[in-house]
Each structure stands twice: as structure tokens, then as C-alpha cells.
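Only one protein chain is missing from this complex, and each of the others stays in its spot.
Our next item is chain A:
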Amino acid sequence: MTDQGNLRSLLQAQLSGQSLARPFYTDPGLYQADLDNIWYREWIFAAPLAELPKAGSYVTFQLGGYPVLVVRGGDGEIRAFHNTCRHRGSRICPKESGQATKLVCPYHQWTYDTNGQLLWARDMGPDFDMSSHGLQPVHCASAGGMVYVCVARNAPDFAPLREAADRYAAPHRPDELKVAHQSRIIERGNWKLVMENNRECYHCAGSHPGLCRTFLDDPDLFGSGDSQGSALGAAHVERCEAAGLPSRYLAPEDELWRLVRIPLVGETVSYTMDGKPAAPLLPGMPFANAGTLLFYHYPNTWNHYLSDHVLNFRVMPVSATETEVTTSWLVHKDAVEGRDYDLTRLTEVWIATNDEDRRVVQENQLGINSPAYMPGPYSQRQEGGVIQFVDWYVRSMLRGISGPARVAAE
């Protein structure tokens, strides 16, 4: 196990611009430290709003050690709870998603309202106080059509993200989307390798033949910069902004998240094999060749908002060397499969890309597992996004184990 002193020295020995030391990718103690200092403190992307379309729709997932339940109440509000019964702790909703009129523990049928209130428990006696045995709430908020949760006692301020993501996503009509398809894969690699791999396209030309038909692997567009280094990117932002699409690079000072709209290859409009749209133009979009609105939020999501569909990616750590990636393909709710879109056409590029990424991440993990592994230098030009992610990670971990004051004094 990694004790705090050991962890601190590992973090302090970390050189910016280099990949992390081996324990960060392999050690179960360090994995627990990741959970404690990042996953249990930050806002975590849980589900697309479109997965909770009506009262009683719910989604469950495992956030480290916490089973979490997100449900839309009868009043339309979305709330999150610890998915553990107040009786003897059984998970209340064992399914990954579904539709519930009431939340009923399958063990002894303790019955909760979708607002978490305990409604009924058999034979608990006259002195039993139902009102003090409701489900334990988890912080819950939405931004850009995505529901986030935070299991910390005090959640970080969500308002700046909500304001920004809602504004940028608005033309894609996040409230009017439906889930056309969802895929869930396990990558046998540490969660940071999954995120690092996403934050660069150094590997794209070698690994993603399908994606590269439409996605520009220009590091000036999607790296850590403001995308204005690319003349193409700058012109695209100008054109989109003029048409009312918020597109200009936007990120908070700590770069916890970022929003920017970038162009695709040539005249292509969507992630399809021929670059043509996969689904009808979303009603709020002024034109089809709007490129993609890139939105990441650390530690667990990256997203693409296109003119015809939206892609939400959710990363969940499973162990030190396993990560679950859930991808949701969202289209306008009125679009009809088979008539307005073809599911294969809509999903084939990213199903392939996810699988290609899975393979590179797994190879990366296997190599790092070697005692011979030593941290190597990132490409400053190609891997600026990775450097920024790893710096954020080291900073967050140091703040987690030391408290914010000490980091500020660095």
C-alpha cells in the first residue's frame, strides 16, 4: 500500500512533461488514493439527461466503492442517491438503468419514493421513524445535457460549468435528445491511461483509420491551446460564432474542463465513413458543417457535440488496471431509426475507434506493467493535452493529501 508520505514524495518527484511513474498506473494503494482524492471529491459525469426522459427513469453505476442511483422524480427533478437501502444496505436498484414507479429494495421491499423518502417498511413497529430513514442523497446537477454527481460532503462549485456548458450545448437541444445507442466496454488499463489517450491525437494516424476520415489530427485544434493557433480553427470559430453558435475556446483557470468548437476534415459533417450526416440536423443548428463542439471534464468524460448527433463518453475506474467506458449516441428525439437514421452508420466509426483505443490502452498498460518501464517524455507539440491532464492530476492529488493552502504556496 502507498502511504501518504510515500505518495507525496512520488507526486513531488513527478516531472511535468513526462509520463507518470509506474505505481500511478499499477498500484492498488495508489488507485485507492485516486478514488479518495479525485473521484470522491470532484463532479463525476453520470448519465446523459436523455437517459432519464421521464418520471421514474433511473440510471445506476459504481463510482469507486459507491453504488449510486440517479433518478428523475415525479416532479421532473433529477436526484442522485446512494444506492443502498437504509434497512440492511442492500442495493436497491441492481439494474444499470430502467423505469421505476417506486424505488423498492428487492431484499425486504422497503419502498422509497423517487424523491428518496421512505414510504413503507413492513412491521417496523410504532416507534419506527420513517422520515429519518430516507435514501442518502448525493449531490446532483446537470450541464450541457449531462447529469453529474458528487459524493463529497461539500461539492465544488458547479455554477461556472453549468452556465458555460448549457450555453455552448444549447443549439444541440440537449433537452430534446434521445439515446439512439449505448455501448459499454472494459479497457484493461488504468483510468489515467484512458484519459491520456483521449487527450492526444498523436496516435490517431496509426490507429484510427475510420475516425481520421473526418477528424483532423491537428494538435493545434484540440490540444491544450486555445485552438486559435490553427488558421482553420480560428476561421471556423469566427464563422460559427457569427451564426450564433458559441464556439470560442473556454476553460476555467485550472483547466478542469474545456469547451471549443473545431472543424472537421473538408466538407465532412459527422463521424461517418463517408463524412455525410448520420442523422437529421439538430433543430437548433444553423448549418450542418459546424464541426464538433469538444467538451472534456476531468476526471471522467469527453464529448463531441455534432450538428446531427451528440456523443457522451463516461469513464469509470474499476480497478488499478481496469476502466469502464460507456458511450452514448444521442439524436433528436423525433428522429426515427430506420427512417431518419441508420444505427450502423451512426455508430460504426466510434465503435471501431473505441475498440482501437481499447487496444492501444491495453498495450500501454501491459508495457507499463514491466519492471523495465520508466517514464518517458511527452511530445510538447502533439501531447500538450496530456501534459495538461497529468499536471492537473498531480496538482489535484497534492491538494487532496495536503489541502489547498499548501498547493497555493508552491
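Things worth noting here:
Everything that follows uses one rule, which is that contacts are C-beta pairs under 8 Å (C-beta built on N, C-alpha and C of every residue); 3 or more make two chains touch, one makes a residue touch a chain; residues count from 1.
In the analysis below, contacts and distances are computed from a predicted model.
Look at the chain that isn't drawn here: its UniProt entry, checked against "histidine kinase", "ABC-2 type transport system permease protein", "Hybrid-cluster NAD(P)-dependent oxidoreductase" or "Alkylation response protein AidB-like acyl-CoA dehydrogenase", names it "Hybrid-cluster NAD(P)-dependent oxidoreductase". Touching the chain that is not shown, out of A:K102, A:R184 or A:R359: A:K102 (per the contact rule at the top).
By the touch definition given at the top, chain A reaches the unshown chain through residues 55-56, 99, 101-102, 104, 109, 111, 119-120, 122, 126, 129-131.
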